[in-house]
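Dropping the structure in here first, questions after.
Missing here: one protein chain of the complex. Every other protein chain is in place.
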Amino acid sequence: MEQITLKIDGRPVTVPAGSTVLEAAEKAQITIPRLCYHPDLPPVSACRLCVVEIKGDRLLRTACSWKASEGMEVTTSSRVVRESRKIAMELLLSRHPMRCTECVRNGSCELRTVADQLGIREIRFAYNERKGFLDTSSLAVVRDPGKCILCRRCVQTCTMVQSVSALGMENRGYDVWVDTPFGKGLGDVACVACGQCIDRCPVGALYENSHIQRVWDALDNPNLHVVVQTAPAVRVAIGEEFGMPAGSLVTDKMVTALRRMGFDKVFDTDFTADLTIMEEGYELLGRIKNGGTLPLLTSCSPGWINFIEHFYPQLLPHVSSCKSPQQMFGALAKTYYAEKAGLQAKDIYVVSVMPCTAKKYESDRAEMNSSGFQDVDAVLTTREAATMMKQIGINLAELPEEEYDAPLGISTGAAVIFGNTGGVMEAALRTVYEVVTKKPLDTVEITAVRGMEGVREAEIDLDGLKVRAAVANGLANARKLMEKIVSGEANYHFIEIMACPGGCIGGGGQPVPTSLDIRKKRADALYRADRGLKIRKSHENPAILKLYEEFLGEPNSHKAHDLLHTHYTAKTVYSE
Amino acid sequence: MHRIHILIAMDAHTISQGARSIKDAMTRELALAGLANEVRVVETGSLGIYDKGVVLVVFPDAVYYVGVKMEDVTEIISEHLIKGRIVERLQYLDMPSGEAKAGDKSARVSKQIRVVLKNAGIIDPESIEEYIANDGYEALGKALTEMTPEQVMEEVKASAMQGRGGAFFPTGIKWGFAAREKSEEKYIICNADEGEPGTFKDRLILEGDPHAVIEGMALAGYAVGAHQGYVYIRGEYHMSIARMQRAIEQARQQGLLGKNIFSSSFSFDLDIREGAGAYICGEETALIESIEGKRGEPRNKPPFPPSVGLWGKPTIVNNVETLANVPQIILKGAKWYRSLGTENSPGTKVFTMVGNINNPGLIEVPMGITLREIIYDIGHGIPEGKGFLLAQLGGTTGGILTREHLDLPLAVDTLRNAGAGMGSGALLVVDDSQCLVDLVKTFVEFFVHESCGICTLCREGNGRLLELLERMTEGKGAAEDLHLMEELANAMMRGAFCGLGQAAPIPVLGCLRYFREEFEQHLQGTCRAGKCELHAANEAAA
Partner (left out) sequence: MHDLNKIDEIIQAYADTRTPLIYVLKDVQKEYGLLSDEILTRVAQKINIPLSEIYGVATFYSLFTTTAKGKHIVRCCNNAPCHVKGSKAVLDHIKSYLGLEMGETTPDGTFTLEFTSCLGLCAVAPVMMVDNEVYGNLTPEKAVAILKDYKMKGTSHA
């Protein structure tokens, strides 16, 4: 790639052509303050905090958008620059409700960080708080627009990354505002609850609908048997909440922490991820054999399920009838596990720790109650789980390591990679291949479906049966595939879709910040976890085999259908 | 063939004074008097006389009548048209157009040169024949039959004409950027958004001589290789839209728009796009967003429109006045054009004189004229014997000129040195009875309302400037406020996203520079002019 050299604050820096001044400054170890810039998104250059001086230019330029060029001379902190940034920051702060001590982003707020970086010690403008109504209409995402600094990252995310457009810009000038149309609230528009907007928000204007209090109440209730399940993607991210680097794999420390919080059993969603592969794998084979609706679309991402229900209801017959691993777990906890442990379903309280906000919505779905009780009672995001740990004085990084409880804590490498985009596909193919060909796989790792590109395709030869597969992450990418199905262009057998970029490791409930770089580190950690496990194929999980033997019979049996499968509801984008 | 033409000025000014019903009455009465075949009543654009009610002119006598009321209609018909006697009590002798006879030597005529406005108020803007009869479409014919696109571009470059949209960027150079782009699809956009307070020149050009703009756009299209143009007209300009629509249809009928114009291989067509009420859509990238059906928010630049514009294609955005100059440059040559105006600012400039001035309205003068000549000779000075406080040139984003600038030649370079600019050509004259702080507040209120709201410095900055000024006029200001205002204004000027936020503080800083003591007086609780809330509060307290 062509390289260019420019001078930043007097020092030469060489960067690839096309780099922004911000990227070049980063390379020169200069942190330029920024609030509206996010590495996942094109620059909007709204906040004006990243301004720099460029020699020969009267205007200050925003480092987030301005391209570096050969021979350019940049000054990143002249007096003019400092004053301009300070004024911009004071303007933002003078309208911001500074209630940091009661704010979900108290410890991770970019506005606070940048204010500190700029050395703000007084705000000279009269205080004039931006008034906004708390939007609590959604089961997943809460909006506190009063705290919004109008960086537009959430709007860009919702429109460009997710192609959902639940949020938009409204009004103009001093009255500009981020909102749902006609102020309906997120719960009353076609928001898919993915929480990606939360991940991008620099401040506490967007956060999850908290279940922390419910969970404490359950834990404090002596009559309840409280079990917890942890999703695959949580173990490679929760460490970040305790200052550990992205990509730290902390499965066993997390188990210890959860036990110390008072959960009666610490189980793993990975167990039902393996089960999902069995059920979904057999469903796929069934459809191929019996001429069922193809391509088969995966169903384990509730953000994605919300999306297809709203935007492509006509394609619902393509979706696998499997519940997500979270819901399968809940259903089994209140039946299979209850039986084994001699408990009654009504006395079992199921908590999930999820990388996901959409799972809060999913757990509330009326149809998710195969045991006669709601499958899952409370869903904590990775962030909420960390908050609860902190509340009782746990520093995860320092904990000893413990193991999951059996049997719902036993799982394989196939399950752990569920948290990555392409992971469900890979896990399914590992099983489907061996079931169909009755031969062991040469290499367990199917790298063709790995990676971070938005849409990926692969063809796998199952003894002459060529299975064409596609993988999409992020809903704008999912939309592309759906358009292909609608137009009849798609000739796939199997499509994996995850609502969030990178899959669940980049989920809306994960630690903030998240970026491509961080997502890659988390994804690598999951692949590492897979490699570290002895059993790496779902159909070899002894606990799963036992579950079929003792309880379910066989994959896609009548009982399996009752407990582990569901149906979907066609919805519209707009309520009429 | 009609013996007599009555041109009745039909612009928003005169319509607001009842021109429409006068025209109807005139037509009706003429029919009753049996003159329908002899006298033709024609709507024309502005005749350049404002503030004088309904205006009409009787040709071939070139007699101007102003303040015409319903009851005057029959008198004009029976006296002037039938008996040939001028109705003196309605006659206007201070004619705006150089073409007018009657031995007028008023400054308004002698200082003006009409290039852009040569047809406005002279021809029937709804008649393409009249435009053609006045050399119309000759430039286009010449270009398409005798010149290559490069030659057209070279002529415009050689004329050194600078765009009249406010930034005064050399038009030929801008065209060059787009011509260079290899693309089948390119666009010419005429910027007729004209939202700058005090400015109405583009409207009067559109309403008075729409074909000149069409011809200019076709020439631009030929030069850069574009085949489609859009005229983006402010949504509030109902009549401009209607006139332009009609003109486009006529040009199409005559084969002057459409395929193979003048039997050449060049094709070019035009459509109108309407604004929906947003000053920021005058900014060229916001305008493009608006045509694309979006919120009128400016784009991050670069890339600039000549490389990536409308629907991602190379696009030239030019002002109405700029485009109206082009046919004349092609017809009469760059050399002729450069003989007008000054060395660094060739050509004429259309100004709109507004505010505290006796003779408000539209004028076209050569570059290099002084403020004093405009205000006192052409504009007849300030009413009620009041003194001159300041002039703001270029609309609400314009710089502030004071007494010391009265003899400054108005040209792009001289103004730049004085910290001002020609901008849109609006000239707001303010007399010394006005409260300065109150006036500045009015400027800022405009920007609070018209900021698009993307960027912190402009969205919040204008809001806070207004608040600081309000505090001042309410007697609640603090000594540090002036310094804070300056720091904020300076940050906006250099750090805002687009031209709006960058220009908004110019008049604020200008007033602070020349009239600081007035701000200080307000902070101390007195107002010289006695017009603002501070004064009211003081009165109430007393």
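Lettered A and B in written order, each chain numbered from 1.
Rule of thumb we're sticking to: a contact is a pair of C-beta atoms (placed from the backbone, for glycine too) under 8 Å apart; a residue touches a chain by one contact, two chains touch by 3 or more.
Since the model is a prediction, treat every value here as computed from it, not as a measurement.
Student: Taking the whole complex into account, name the chains on display that the unshown chain touches.
Tutor: Per the contact definition above, the missing chain touches A, B.
Student: Determine which one of B:I123, B:L140, B:A179 or B:A278 touches the chain that has been left out.
Tutor: The one listed residue touching the chain not shown is B:A278.
Student: Which residue among B:T285, B:Q392 or B:T456 touches the omitted chain?
Tutor: Reading the full complex, the residue touching the unseen chain is B:Q392.
Student: Can you say which of B:F168, B:F200 or B:F497 touches the chain missing from this structure?
Tutor: Result: among the candidates, B:F200 touches the missing chain.
Student: In the complete complex, the non-displayed chain touches which residues of subunit B?
Tutor: For subunit B, the residues touching the absent chain are 12-13, 15-17, 50-51, 194-200, 203, 235-238, 273-279, 290-297, 311, 352-356, 360-362, 392, 396, 426, 428, 430-431, 434, 438-439, 442-443, 445-446, 449-450, 452.
Student: In the complete complex, which positions of subunit A touch the hidden chain?
Tutor: Touch set of subunit A with respect to the missing chain: 159, 165-172, 180-182, 184, 189, 573-574, 576.
One rule holds for everything that comes next: only the chains that are shown with their structure count from here on.
Student: What's the distance between the Cα centroids of subunit A and subunit B, rounded to whole Å?
Tutor: 54
Student: With touch defined as at the start, can you tell me which subunit A residues reach subunit B in the complex?
Tutor: Listed in rising order, the residues of subunit A that touch subunit B are 43-49, 51, 58-60, 65, 67, 80, 83-84, 87-88, 91-92, 94-95, 124-126, 128, 150, 169, 171-176.
Student: Inside the complex, what are the residues of subunit B that reach subunit A?
Tutor: Touch residues, subunit B against subunit A: 278, 280, 295, 300, 302, 448-457, 459-464, 467, 471, 480, 484, 487-488, 490-491, 494-497, 502.
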